[in-house]
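One structure, pasted below without further comment.
All protein chains of the complex are present and in place, except for one that has been dropped.
Chain lettering (A and B) follows the sequence in which the chains are written, and residue indices restart at 1 in each chain.
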Amino acid sequence: MALHAPPRLERYADVPYEEKERLFQEVKADPRFPDYLYGCYECGICVAACPSARFYDFSPRKIAQTLAREDVELFYYQLNEDIWNCSQCFSCNRCPRGNSPGGLITLMREVAVRNGLRSAKEALEGYSRVIYKIMSTGTQVSPDMIQADAFPDWGPVAKETAENLDLWRRALPPETMHTTTTAWEVEDRTLAELYAIWYMTGTMDIIREVDEGLHMILCDVMEELLEEKGYAVAGGGE
Amino acid sequence: MVQGVGNSRVFRQDPDLPVPEDVRERVLELEAEGEWVVQRVPEPYAEVPTKYGRTKKVPLAHTWHHKSCGQCGHIPGYSTAIFWLHRKLGLEYDDPRDQTSCTGWNYYASATSNAAAQAAVAARNFAAAYESGYFPLIHCGTSYGHYKEVREELVKHGELRRQVRDILGKLGRPFVMPEEIVHYSEWVYAVRHEIAARRVHDCSEVVVTVHPACHYYKLVQGDAIYDPDIYGGQRTAVVTAVAQALGAQVRDYSTWFDCCGFGFRHILVQRDFTRSFAVGRKIEVMVEEAKPDVVLTHDTGCVTTLDKSQFAAQVHNRKVGVPVMSEAQFAALAMGAHPYRVCQLHWHAADYRPLLEKMGIDWREKWREFEDDLERIRRGEKEYLTWEDVDAEVPVRHFVPAS
Partner (left out) sequence: MANDAVLVVGGGPAGLEAARGAADLGARVVLVEERDHLGGTPIFERYAALTHGFQDAEEVMERLTREVTTHPNVQVRLLTRVVGCEGSAGDFRVRLAKVGDGTSETVHVGSIVVATGFQHFDPGRETQVYGYYEYPDVITLVEAEAMLKAKRFVRPSTGQPPERVCFIQCVGSRDRQIGNEYCSKVCCGIASKQAIEIRQQVPNCKVYIFYIDMRMYGYWENEIYWPAQEQYKVQYIKGIATEIIQKGDKLLVRGEDTTLGRPMEVLMDMVILSVGMEPSKGTREVARVLGLKQNKYGFIEVPHEGLDPVATSVPGIFVAGAAAGPKDLDDTLSMAGAAAMKAVATVRRAAASPAG
């Protein structure tokens, strides 16, 4: 039972308590958890420093409190409703108790993603292109991501960049930066090593949990290069 | 002195009082225990002061440039300016292809990651640097902060070290931890007086506001640079110290410690937050309180967010319209770098031309030169603009550090 019920807690009334408890225990079991949460005396420093608290109904202090009180119901609510509002600036690391509410939120996000929660899938909608870039090219952001229709609010520069992309990239003195689909030129050997890391650390399994289509595309791209470079991990890492 | 900041009190660290544990000592102990190899900071290096009064070694040359995806991808004058400064000071560096991004986006934005994947990606890059013989200099504030967190995690958790060592073994790479994790803005801080000595444009009329990057000093704050002469040692000194050395007027504003609003996922999928925060909490406050000619910062996401968020607000007649760039680009401009060939300001959204005029830079002439370059490339006379094309514009004046 939640000690203190926030509005709309009943939204998750049909999720069995055991399932909420299981996810809570998964967060707690992370080896980083004890480094991120000691205890909380509610000084409010994390909230004062938090940009998201100014914009959303969001409180890093409440996240820390909920986890410290082991309030499973409230935890499950936050896991679905709150954690994606954090802007990951880590201003909350000023906590005098040494807590890292931002760190706790990353652990919660990882659990939400790993377990394929619907809220996590929704949060990652429109995000698969970035994940694709990160995982398949070795650079997370690339010049061709600036497209006028995707960034109309960035003004004429977005349109101009997109229109002149190839030319402008050629007009860069560093020889590694003439690329358009990656931020810089990455060697094949380097890419193969990166792919091998995804397989060896279970990252591919995480992707499959949240986006099966993306998982298939990535496997296609990666397995070819891994084979070529003589890595046997493809498929076996899953 | 920063305008609006300062009093007669002078802070001195008391060396006898307790300070948090120095993770670098554990890094060396783990080397002695045979857990990993520690890559030493090569000479020549500068020793700079940090938060708790300790010093940190910043390599001046022989650096392996761990590039930033956001910089190279969307504001390429940022990375180019960092390289250009090295070239003009005659300090040798390596711009590698055997480098990936950190996995900051996976970690901070989407959480499609875990501790082992993050640590392995960092360690792979460290191994690549070590094998090249050059020392990592990290361009991105997030990569820098993230790698410091990874270092803490690897130091604390033996099981994670074992996992990463196994992975690197399978890749045929050594397990390496650099002696120091160094951000490029620490290098700029370390050579700021050399840069100032090479200044060709007057900056004394330029009003600067500084946005310090959260991931530079809020993650593992113990080894961010704090200098008793800048803000009384109470705020990180990078960027501000550089602008001051160049003779610009740095002014304080009341949301100095706020983040830019980048938020990782927010700038892509919760963009109302990013725009509102960047404009309402940062740019407008700066304009009202300090009337800056330029906002200087030292991280990828901050430049992008603060620069690109202003356009939409203009429509609503908000107080915006301040150019945003890195201190590296600003320093390069002051040293005579080409605003387009080197600083690539045409990738920036907010109008930078008034700033260039104030610095005495004829942007019309420079743009014409750059358009000629583009035309030559377009016609196929040149395949690319190269370092050779820009190196001749400003002579190299070798910085010979005392060893």
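Criterion: a contact is a pair of C-beta atoms (placed from the backbone, for glycine too) under 8 Å apart; a residue touches a chain by one contact, two chains touch by 3 or more.
Treat the numbers as computed from the prediction; the structure is a model and nothing was measured.
Novice: Touching the left-out chain: which of B:P42, B:P174 or B:G232?
Specialist: Answer from the full complex: B:G232 touches the omitted chain.
Novice: Among A:R94, A:K159 or A:R189, exactly one should touch the missing chain; which is it?
Specialist: A:R94
Novice: Residues of chain B in contact with the chain that isn't shown?
Specialist: 4-14, 16-20, 221, 231-235, 252, 254-257, 289
Novice: Name every residue on chain A in touch with the hidden partner chain.
Specialist: Against the left-out chain, chain A lists 38, 41-50, 53-54, 59, 61-62, 94-98.
Criterion: only the chains that are shown with their structure count from here on.
Novice: Can you give the whole-Å distance between the Cα centres of chain A and chain B?
Specialist: The computed centroid separation for chain A versus chain B comes out at 23 Å.
Novice: Can you tell me which positions in chain A touch chain B when the two form their complex?
Specialist: 30-32, 35, 49, 51-52, 54-56, 84-85, 87-91, 93-94, 106, 109-110, 112-113, 120, 123-127, 130-131, 134-135, 138-143, 145-146, 151, 153-155, 157-158, 160-161, 164, 167-178, 183-187, 189-191, 193-194, 196-198, 200-203, 206-207, 210, 233
Novice: So in the complex, the part of chain B that touches chain A is made up of which residues?
Specialist: Interface residues on the chain B side: 67-74, 76, 79-80, 83-84, 95-101, 103-117, 120-121, 124, 128, 145, 152-153, 156-157, 159-160, 163, 166-167, 170-171, 173, 214-215, 218-219, 221, 257-259, 261-266, 268-271, 273, 275-277, 281, 308-309, 311-312, 314, 341-342, 344, 346-349, 370, 373-374, 377-378, 383-387, 389-390.
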